[in-house]
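What you see is the complex with one protein chain gone and the rest in place.
Showing chain A:
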Amino acid sequence: MAESTEEVAVLVQRVVKDINNAFKRNPHIDEIGLIPCPEARYNRSPIVLVENKLGVESWCVKFLLPYVHNKLLLYRQRKQRLNKDELVDVTCTLLLLNPDFTTAWNVRKELILSGTLNPIKDLHLGKLALTKFPKSPETWIHRRWVLQQLIQENSLPTFVKKENLATFLTERVQRIVQEEIEVCGEAAGRYPSNYNAWSHRIWVLQHLAKLDIKILLDELSSTKHWASMHVSDHSGFHYRQFLLKSLISQTMTDSAVLEQSPLVSEHIPDLPKDDNEEDTSAEHHRVVDLSRLLEDEVELSTDLIDNYPGHETLWCHRRHVFYLQHHLNNKLPHSQMRLSPVDSNGGTLHDLNLSPAVTHMTQAMDVDGLNDSNKQGYSQETKRLKRTPAQDSLGIEMEHRFIEQILSTCRNVEQARFANAYRKWLVTLSQ
């Protein structure tokens, strides 16, 4: 049944209006989806609203998408005028169907910058789009742009200083951070090893939460169960590695802790909150028992490897954790591992005067620490490992025993393969 141009136009106007009305009727819509429906039912709208879920029947997409896509392009080419409301509706429809259409997000950027569109709306729209397209790169990228706008434009500080000179994240920023964590968590659950979702989560901790130690610790404990139930999720475990690395770097910049050997850190009494004699660094005076955290992580790794044989992710994670333990044991005060907040990507871009485009580019994602100065010194790291004190050889001994135990009892071919590979890796460490 061929649709004439007028029929298509009428249909599309109607669908766009139906979508708009659905949002008005139910501001709590929390999920979008496509309903496989090859044929239209006579005179019924393809937009279906059930509970808080918005569905689009698939038959209409082949008319709808090209039409609104074209309309937006014509606007962009200045061949067709669209008023602000029309732009919002058209881009909204487009992005719910294909959130990787960058032009549509860019039109919305312009609307936000001109004050016509509330940036919160884009966070909501993005969240919805992610329910159907949990990986969508453009959605995550736009989201970061919006968050930067929100943090910058109101000139609200990220930190407040309290009586004892320690600084804390403002409540507003904390709320934003928690919401972002929730969005990332949902998206991570909808697609296995969702690198884009986890990277965004890392970005949020770096640039919004400024690697606040309390949040790092909270994240470590709150993602433990999730990771245990997603033992093949590389990105989820990579996130835990990031948390541990950040905790090490954030704790190490506190000069008080640097003097101590990490092994006796548990004997440091808790610094009282009104201790004004301490240096006026901006960090929390929170004592983080790094070696305990790493030991706990090794224990988690052992537990998971034992109970869920044959998952490479778990063995990779173990390597990372073991490696971090080694860094900790070999830590010298002037260590290259040290990352002060100024070095990390977000720190110096705290100022407000950069244009959005520049900010967007310079706040590039530094998920894997490629910009870390210490990464260049890999061979130096391994050389340091050669000078392992007794502590380290004991650690390696224990790992070899663990491997033996696995190999002697496992019945899973993959598990044996991973255990052997891990053993080889350990051997190269001490060469």
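Note that in this section a contact is a pair of C-beta atoms (placed from the backbone, for glycine too) under 8 Å apart; a residue touches a chain by one contact, two chains touch by 3 or more; residues count from 1.
As a working rule, contacts and distances are computed from a predicted model.
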*Among "Sorting nexin-1", "AP-4 complex subunit sigma-1", "V-type proton ATPase subunit" or "Synaptobrevin homolog YKT6", find the name that the UniProt record gives to the complex chain excluded from display.*
"Synaptobrevin homolog YKT6"
*Candidates A:C37, A:L113 or A:L217 - the one touching the absent chain*: A:C37
*asked:* Going by the contact rule already stated, which one of A:R143, A:H230 or A:H327 would touch the omitted chain in the full complex?
replied: A:H230
*If you put the missing chain back, which residues of chain A would it touch?*
31, 33-38, 48, 50-51, 53, 55, 58, 61-62, 65, 97-98, 131-132, 189-190, 192, 229-232, 307-309, 311, 409, 411
